[in-house]
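Dropping the structure in here first, questions after.
With one protein chain withheld, the remaining protein chains of the complex are depicted in position.
Order as written gives the chain letters A, B and C; numbering starts at 1 within each chain.
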């Protein structure tokens, strides 16, 4: 066992992000010999009995000695007994909102995969409709919560007790836009359009009318138009007004992966090489972002050098590419990631790595 | 047999649009008892032998007495012998460009499903790189060609000898935008963004790297960014400059269907009811456009009333819906259609109906 | 309106078979001008209010004047008021079992799409666990119920008051086997193996763990091994013992369609032409079965002449083809159908056609 190893715990392993998190933690080099404590499989603390992890997820069987592992009912005592240092919450928003104050009070460090602690502005948070038992306490916690996007907040994450793991859509769009906005190139008066498409796992494991195979397969639909919860994260992280950005999510008939097509207009004419340089420089020290080759758009030429979902799915990379119009002003940025990895469990592991002083990409290659 | 019946012929029945066209014509009420002449199955006139239609397409077997039908090698004599009145060309662009002059000279009426005769402006047509044997003749024909979008050119189509059936993407986007542009509501300085997604049949039947199941399935990719051939149709039909509209096609992992998400900004604040009225009024006499219910966007509300691919696929409808931002200025129009029906074969039948004086929607319900 | 027209009603239009039934009945030539009465959308009679048919199923909008139609709460009075002659039940098994006695008592003719009345033998029915209010009455009704497979029971269906529409798997397998069994060719001691694969719509519209897109997509699973409810239908209709046939269903990642691969051994050596003749003769008068071309299997030759799901899906045909081993004894029969059409709603319409003295295939081309 490595000297700098820690004891982790995962609440909510039954969901898709929870399963990916289990997979990543079970093979993480720094955690070898210290399997995570799995508990609270339903994510809301009502399990009465433990179940076998591999009965729940047969794909994990015999994988890294996981066979004997069980998922226990949630209890604070169990976390204490097992000496848990870092708690991953793959739980419903409201449940995370309710559990985090207690977890912090008990001295646990927390990476929360829900949307509970991502938003500073009450007006952005309103859409979740949280009912905080102690509003003042919740407010204090909120101000100490760090938005867990390593590319933007690496240093704060290292020291954080509570990391709010970003939304999947938000990650893909913030990473696409941040370098260009930071450079001051984007004409905000022209408005930014983010047309995003996500696989079905983004909708969660609960069987619903819209996650039914017959609804999703052979179909495409826009949803939550002008009203998706991830918009608030984009506004806060990119310092934008709601009038400056439109975000439209669509439900793709695929299991996982997000592709976001983002349209911006530059204040001044740019060369493709400049845009390329801007992106590469911004992400020079970011191991989990891959900038794709540039090129002015040519008629009829197939765009093999733009990111596609198939290139990033089942990796922890966010792939970013772009095309610039002949006028040098209009630019289309295409960003792709796996919503369960860079958009959820993988990014949660990145955050753990930073919190523990390990290499940002450890266990994620 | 109906007195007003005609004799049709289809060149290129081997492709996806050709198959749908065969299906529609074989059950068209006005053509009962007069099966189309099928010929030139490869669409380029090099077939040496006839083949059984139902051996080529087993799904057509025993369907409306189609069992005995054969697909003959292409020849002008055959068209004459069989007394063909109306010729459908489901052929490659270059082949249509080459055959149409002869067909018109022989007095045939033509509905051309290729892109050969859709574009008035040489600069828009340049992307096809046609090599006309007789450039002056081609130019004369081009000026007489009617763009076969019934919702815009119903009257001209009725009298046309040559109808250029519109592109599938172009149909979905022109129908989404025309009413709002015609009303003069759209602020063109802000730019229009058309983010379109199409099923794989739009890429044609030739096996290629990008139509391979392994490339398309579980994937999404943008292609032909800033350079798709259908853009010219949008510019001409909507009277727009290239700087005023961006069109980005994406390849969806589904067999058929297009969903276009179009973003416009209005010059002045509008109410949703106004937008709804504008669309309904424009399409009041158009049987193949369905305007979906309106509604200001509400946070978190699922947008069941927006068109989805599943609602229009395997129908000849173009479905149009919209959402208006709270500011009353930014509007998202979602339009859906089946790229092989309203986007190809179905619209070709609409055009035939108009050319023959029949009901526009006959045989398309 | 045709003189021989009748008034139909559909209970349970919200489901997949219900939607297909609505589509077929709305365009059925004999029902023109007499739209079905739609009622009891949830199939269990607990709806409190009527809803718009096209709001429930946007794909039906403006299709054959269906726009104004509503789905009413279920009531016997409504059926009487509207003068309903023929009642389609697309309802849960238990509900059909409970409603049919009343419906028959009121003089209605019934086509029941559930499994409630298909099985003569109590031991085959036991798997459904029905709780009949009046067991003796239920038994009497059961003996009068006709199994609605036109290819086998055409004459009885014509006169039936109650037709039990067959199961989708059962239809595909009974039609594949019946000719060979009727000819006395099959060596029953060797056992028959039926390996069947069905699209997800066969599992119904209720969102469950196994109909979730994430479960079904990119997956294949066997289920109900040695214990599927449709086995009883095969035993009764084919006069087989349970020891003589194995039926294994699998869940395919496609919306609709069934392919059954059935393995039999002949008592004596046969030629492919004999098998072909046996199938063709048996189905000579059956408009909805298509027998595919024969051929001894050849090494490496692609089997384009075997049925595939894509050929029969969205048609009412059952396609049947076969391959014979070089030994002339082992034979593989492949049968395909659309589980929502020939396997449900389409076959229900066939049964209506027979009950009304219309052409068996009317409205199904």
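Keep in mind that, in the parts below, contacts are C-beta pairs under 8 Å (C-beta built on N, C-alpha and C of every residue); 3 or more make two chains touch, one makes a residue touch a chain.
From a predicted model like this one, the values you see are computed outputs, not experimental measurements.
Asker: As a test of the contact rule: which chains in view would the missing one touch?
Answerer: Looking at the entire complex, the absent chain's contacts are A, B, C.
Asker: Just one of A:58, A:107, A:184 or A:357 touches the chain that is missing; which is it?
Answerer: A:58
Asker: Among B:24, B:173, B:200 or B:225, which residue is in contact with the omitted chain in the full complex?
Answerer: Here the residue in touch with the unshown chain is B:200.
Asker: Which residue from C:58, C:115, C:167 or C:257 sits in contact with the chain not drawn here?
Answerer: Going through C:58, C:115, C:167 or C:257 one by one, C:257 is the residue touching the chain not shown.
Asker: Out of C:222, C:273 or C:365, which touches the unshown chain?
Answerer: Of the candidates C:222, C:273 or C:365, C:222 is in touch with the missing chain.
Asker: May I ask you to list the residues on subunit B that touch the chain which is not drawn?
Answerer: Answer for subunit B: residues 16, 200-201, 205, 207-209, 211-218, 253-255 touch the chain left out.
Asker: So which bits of subunit A touch the chain we can't see?
Answerer: Within subunit A, the residues that touch the unshown chain are 27, 58-59, 61-64, 218, 287, 290, 292, 307-308, 310-312, 314-315, 317, 319, 365.
Asker: In the complete complex, which positions of subunit C touch the hidden chain?
Answerer: 127, 190-191, 193, 195, 197, 210, 215, 217-227, 229, 243, 246, 248, 250, 252-255, 257, 259, 261, 263, 265, 297-303, 306, 308-310, 313, 323, 325-327, 330, 332, 334
Simple rule for what comes next: only the chains that are shown with their structure count from here on.
Asker: I want to confirm something about subunit A and subunit B. Since they are copies of the same sequence, is their interface symmetric in residue numbering (over half shared, so same) or not (under half, so different)?
Answerer: Same: most residue numbers at the subunit A-subunit B interface appear in both copies.
Asker: How big is the gap, in whole Å, between where the Cα atoms of subunit B centre and where those of subunit C centre?
Answerer: Here the centre of subunit C sits 36 Å away from the centre of subunit B.
Asker: Would you kindly tell me how far, in whole Å, the mean C-alpha position of subunit B lies from that of subunit A?
Answerer: Measuring from centre to centre gives 40 Å for this pair.
Asker: Going by the contact rule already set, what residues in subunit B reach two or more other chains?
Answerer: 218, 308, 310
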